[in-house]
Structures are given as C-alpha cells and as structure tokens.
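To start, the structure under review is shown below, and the notes come after it.
Partial view: only certain chains, each at its native spot in the assembly.
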C-alpha cells in the first residue's frame, strides 16, 4: 500500500523536525511537497529529505501538488487562513499549536473544521502522544488515583536559550509567556481533568533578565486556576531552567498522585562523579518530545487511513487559547480574571 | 555542669514527643516539672520519663518549681497568656506554634517578649532545624542558585489520619487548613526569601471528605502569593496524601533550583518488588521531623547557656499568622487579599 | 528510492517483534518473504504484516524470493547453517544472538563471514543500540570517567515468566543461565572495556524453583571475571526479578561511575500512593529494548545502503560465547576456569 502523500508548510526549527520525522520514521506518510518563502529551506527539503516539489505559495501547493494531507508549521498568524484554504480543498490537516492568535479567527476556523467532519483535522498538542503522558492518562482514567483534586504543570525552557530569546523578544512578540509556553500545560489540565477553567490569577517576575519586561515578556510566571468543579490547577511557566528543559506534570487525586517527569531525565543513565549523583536532563523540546512528535503524525496518518477522529480537536485549540489569554490579562492587570460561560 | 532545669506544659501527642526528647536525647536540658489537667499524663511523665513534680496549674508550676525554662505545648489558645506569665517570672520560654490565635494577642505578647531581651524566647518552627532544610538554606545564602524567584511548599498530612481528623473537626476548630497546616510553609517562604507577602489568592476543595466543608475545613487547598519584591510563592496544603506525610519545598532561583524532600523518603532503603521500585515514605510529622524536634530544643538550651538569641522570633510568629489569616480570608471570600503594610 | 527487500526466518516471539518493527517503523527495509514451519505464523505474516510470500524451506526462500537481505530469528542451533547458506547466496544477514551453539561451528561461520567482507553481517546484540547504552558508551569513550576498573552487569528476567520457563526447561535446554541470559552482559563487558576475559568463577542457586537444578538450569547465578588487564567484571544473571525485567549495567572508572538503568524505569511517571513512592518498571525485554530493536535493524539497513560495516561482528559472537561457556564450566565444576589465549 502506498503511503499517504502530504505537503508541509514551514521549514523552520520545528518544521524540519516534522519533515524529517515523516521522511525517516513514519511508514504511512510521505512528503512530496514543501512550501517556504526561504529558498534554502526548499533546497534542504529536496536534497536532504527527498521532497521533490518546492512551492513559495501555500495556495499553489494545495492546488497543484498531488497531496491528500497538509502539515502546517508556519508562523502562528497564518494558521487559521491556511487551515481554511486546505480544508476547502478537501485536504486533511495537521496544524502545529496554536490554532490561531485571536479568538474570533479561532472560532471561525473551528466552524470550518467542524463543518467537514469527514476530513481529519488534528492540532499539535504532542504531549498527549508522549508515552509517559499516555501512561499517566491511563492511570487517571482507570480511577486508580481517585478523583483529580489538583493538577500542577511546569513548563520551563532551558536557560541556554534565554539569551537568544531576549534578542528575539526585542524584535517580535511571542504573545507573552502564557500564550507561548503555558498553552501545552493548559491543554494538559483540560485533558487530565475533563474540566474547564473558571477563574485565574497570574503573576510573574523578571529577575534574571529584567529587559524582558520592556518587551512585554516574562521570565518566570505562575497562575492559580479554579476549575468549574472546584478542582485546582497550578501553572509555572518560565524561560530559565538551568538544568535543562523542565516539563513536569503532577496530578493529585483523592487516592494517589502521579508525577510525569518529576526530574526531566534524559535517559536511564545515572552518573556518579565529583559533582554528586546525577541524572543528565533533556536539553530542549525536540529531545524531550522526540518520540511524541513521531507518534502524533503516525496517529494523524492512522486517522486518515482508518477514517478516525483525532483526540485533539479544534475545540481544544479554542479553549486552551481562551485560558492562556485570561492568564495574560490577569498578569497584566494584577486582578482575578473569570472565564465567561458560553 | 548541671543541665538546665525546665518545666513542660501540655503532654498530648506533641508534648510527649518533646518531653521524651528532652529526657532521652538532650544532655543540657532536664525536665523536673510537668503540668497537665489530665492525671494520666502526669503519671506517665513521672513513671516513664522521671519527671518528679506534677502540677495541674501552670501558674503554680512557674511559681513553685525550681526551673529556669518553660516548654509550652498546651492548646494554642493558651499560648500567649502562658508566655506572658512565664516571661514575667523571668523564665526562658520555648513555645510550640502557633504563637497565638488572634492578631491582637500575638501583637501584645510580642511586645512582652521584646521588652525582656535577656530572656530566651523561641517559637517551634522546627523545620528550620531539619538537616535538609538547613543545608538548603546554606545553599540559598551562598548565592549558588542566584536570586529566589519562586518558592513552592507542599504540606500534606497522611490520609491515614483523615478519618480521625474529620471526627475531630466536627467538635472543635483547627482554625482551618491554612492556619493549621500552611503556617510552617509560610514560615519557610519568609525564611528562604527574606521577603514579606503582599497579596494572596487561595482556593480549595473537599472531594474525598465533603463533610469537612460543613465544619469549615478543607481537604486540599492552594494559595498563590505575590511577595513584595514580586517573587512568587505557591502553597499546597492538604490532609489526604495516600503515600505518607508529604512535606516538600522547592526554591527556584535564577541560577538553579532546590527541592527538599521531593519524595518524602523514610530512609535510604529502596524496595524492588512486585509493586515496582519504591521508596517507603515518612508516615507522619513525628517521624519526618524527629531529629529537628531534638535539634530545636538543643538550640533552645544552647541559647540559654550561651546568652544567644534564637533565629525564630516572635515577629516570625506574628507575620506568618497574618499571612495564614489572609489565605483563610481569600479562601472564604473567593477574592484576592492584600496584606497591609505596617 | 525503494526500501531494501528482505526475508525473515523464524516468527516466534522475537521474530514477530522484528517483523513488526520492519513493517511499521523502518522506512528503508521491507519484508517481502517469511519462512516458518508453522502455518499459522506464515498466515499471520501475510495477513497482519503484509508479507506476501511464505516459505517452509529457508533455502527455498533464499533461492527464490527476490531479496537482498535475510533476518534470522530461528532456533539457535540453525543459525550457523542458515548464515552460511544465505552468505553463499550473496545475501546480507542479520542474525539474532547467539551466533551459534558450539565453538567449532561458530569459528567456521566466522571464517565464512569474514571471507565476504562486501556483504553486511550483523549480530543482534541490540543493547548496543539502546539510547542509554550509547550515551554511556560515549561518556566512557570521552574519558570522562577515566580508565574502567570494574563493570557490573545484572540481567534478570521477570518472575512473571518463571513458571512457564520451568515448564520449558523440562522439555528443552536453554543452554543454561550463562549461555541464555548472560551473553548480552558478556558482550557489554567486552564493549565497554575493550578487553578480553582471562579467568572466571561462577556460582548459583535455585531457592525459589529447586526443580530448575534437575533440568540443568539455574535461577540466580553470579560470575566474577578477571580481564586481561586486571579490570574486574561481575555478572549477576537470574530468572526471578519480582519487580520486572532488571537489566542494569555499572561501569566504574578511576574518575567516575555510570549506571545504566539502575532502576528499570518504564517511563517518566512516578506514582505516589499507599504503596509508597514508586517507579513502574519495564516488564520484559520487548518493552525495555523496544527502540533498540528498531535501531539495530535501522543500522543494518544503513550499513547495506551505505556499504558500511556494523559495529557488532562475528568475532563478538565468538568471544562472548567462549566466555559464557567458561562460566558454565566453572559453575558446573565449582572451579576457576581460565580462557586460553589464541
């Protein structure tokens, strides 16, 4: 059986990860087209990954390349428009997070997606496809730890990237810490509890890189969230983990507690030397979620092949963005922010 | 040299721990008098611990027993009155937390204590005397982890005690979760950061024991606190840790992060059996802080002997109570609560 | 580019793992032929894995199927004969461990293999392709832990398999504990030290399943080995790890020490519940070495494609078998056994 033919748009850092995964590890998916406005990226796609056709225009790729699916890893502000175009053309779509950058456009694209249920749409919340998170989810679902009372999520980027991030923040906006970093954690809170957020309070500081404040960004932030059923969620997001890429999730239940990556261990090696007894850490997200990135596109292909619906939906994209925006508003105003009911 | 002679008031669970520590492990302190309204407790003190003189009246013990120091482990509501009486009589005083139950009486006793600087007063924040906390404090002081950006404190009692606590909560008031459990953690936040709290938001739930809500108590609570310098503190307090007594503290700094008792390991034994690879846990506070309880009274004796001032002061008692009350108010009203400046 | 076409012989437990890996995860390899004397296995290969051609005769598969490579997962006693046949037919060969069951036949097949250096031969010591072992190897090679003084290897099968193993041992021979279980560990000792073994003493016992002794097998065994440069190796092999599949390797050097899988953690999840704080464990070798099995065949394909030589050679198969046989002899005679120099 021939693999499903796909085109990719965006070949930056994460785009290259996805493209390389498809070409090397995912048997049922094959990239035959790539779109980028950077000529070097198209050259790379052709020469290193064997992606034969290069396009500068997304619309042209969708119209002309013989593809069934589109993988969107372009700048966030383009996501909704590209999803709509590809969906209208009958393509299955995988789109990196976030679904979009404003609520109205997200709400609109959600309608477009939901109107064509026979096409697969999947949002790149890859953590749900990480083996450890899946294992944790199974335990939670089994009832083994009882009813979830509290979820604590840490998402802290490595310090090694901070300096370059400061430069980046000068010139463009990440959307701020809660939009940029916390969105994955917000999705996990919703996924593990099955509950929506009711109210949030978010605070933060910039002790290591005070200049971040000038650019509207934050080094270390925290949010406390009350869920609709009174369960508690705590988020800590940051850009300054000296030991590596610290993504940790805790799910406290009435009968037990789980921690995923309590220590962000790189592998199974323990080093005993003059620095003590230590576990080397994951250095960045491509390392920590290497397999999860492969798994999510494997699942995307499976859904297309078997006519199945992915677990991650447009609604997940919408709700998580609402919450991230509420955190941002609370951080900016210093006040409690309530999420309105629909 | 003869050990310092002391009297103890209160021989309940924790009183027995202190009394037994003094008689068995603290060379420079000796209990020669005990006060209790429960005859069995005085009998126990005499027969098992060799405390010769028993009193029903605290005042009588202070007046008549030949003692230089008093150890107060009586009900919280009696603390301030007893401290004042003992201080007026020229005795050194060690008092269990909390310093008192209302702000006005705490403010008053603080003045009494500060008026007689030649007498030793010490409050029982024993965690500061735990070897692991002291080690963490040294690292923080050394600047090794940079400036403190966030402190996260978990203080969760074991589930094994929950049923009896529910019964207790029916009949009397613990002051609520934040007064009863979080006070130690609040002291740690102040100790590690050297900062006061500016604003808090506290929430909670009662999923395992809904009846707790009826008695004004809470099973699992969390507070987010903004410190005056914009550092962040997160408290999680609870009564339902299935694995044991979970007291964990994290200090995040600009250059590194510390965790004290990330897992509440009982000792150095790891068990590999059909339940997986596991570390048995501390079961309750007398086990976890066994040595800290001994250390704090050893330090109390040393301060008396050497004319030194303990690190834990009446001000610490006052400020931590203010914060715990602010958490309680926030929890009850659902609103952000600001701590007023003095 | 078309994937390399291959045939597999043997579709038992491990054969199915390899076959499924190739069909699902290895882009540059494709099974087009399978050989088994069990009709159900050929049916499974065709229906579940899309392997179109089934053979009862290995020779026929090699002669008739249009394949460039052969993957041998047949009973150990057939390995050398099949390698020789396939090699004579110009096929690349991947063969599961052990290379063979007697030294003369291994020495002969080694000559056959070495006579045709343009064909790829690779032996299935998959641990060398596990991410954690590769990381450890890099650290050792870098000199970071100094000169290797001692290697300790544990290879202990889960208790959950013991009962069925006892039944199996009744009817057929595994070759004994050191041949069957320790061979991977012996390879690791040679790989990490770059040294050969000089002398061994091996002992063991059968406390849980005394009947194993009747069938010439052992439940728990240990060997102490002196390497030619006086470095030390310690092996513990067994069939009765209650917590899971315990493969642990320690490399002690003059400047530091490494442990690979000190605890056989299943993933990054920690569970806190009434059993303590625990890490779930890998249950069996297909789970623990899932990715390593994929990696080794990926490497096999890469060597074929790029004309490279695998790191694992026929010599590795020969030397490790010699050592395993020496351990067995020592265990049986109770005496020290020296390995003769070539």
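Labels A, B and C are assigned to the chains in the order they are written; within every chain, residues are numbered from 1.
One rule holds for everything that comes next: a contact is a pair of C-beta atoms (placed from the backbone, for glycine too) under 8 Å apart; a residue touches a chain by one contact, two chains touch by 3 or more.
Computed from a predicted model, the values in this text were never measured in an experiment.
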Subunit number of the complete homomer, 3 shown here: 4
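The criterion applied here is as follows: only the chains that are shown with their structure count from here on.
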If you connect every pair of chains that touch, what shape comes out? Choose line, ring, star, complete or other. complete
Which chain's mean C-alpha position is nearest the mean C-alpha position of the whole protein set? A
How many Å are there between the centre of chain B and the centre of chain C, using C-alpha atoms for each centre? 56
Taking each chain's mean CA coordinate, chain A and chain C are separated, in whole Å, by 38
Taking each chain's centre as the mean position of its Cα atoms, how many Å separate chain A from chain B? 42
For chain A, jot down the residues that touch at least 2 other chains. 255-257, 262
Could you list, by residue number, the parts of chain C that touch chain A in their complex? 1, 23-27, 50, 131-132, 135-136, 139, 144-145, 255-262, 264-274, 280, 291
Going by the contact rule set out above, which residues of chain B touch chain A in the complex? 146-147, 149-150, 152, 201, 203-205, 207-208, 219-224, 226, 229-232, 234, 236, 238, 240-243, 252, 254-257, 262-263, 335-336
Residues of chain C defined as touching chain B within the complex: 159, 241-244, 246, 263-265, 270-281
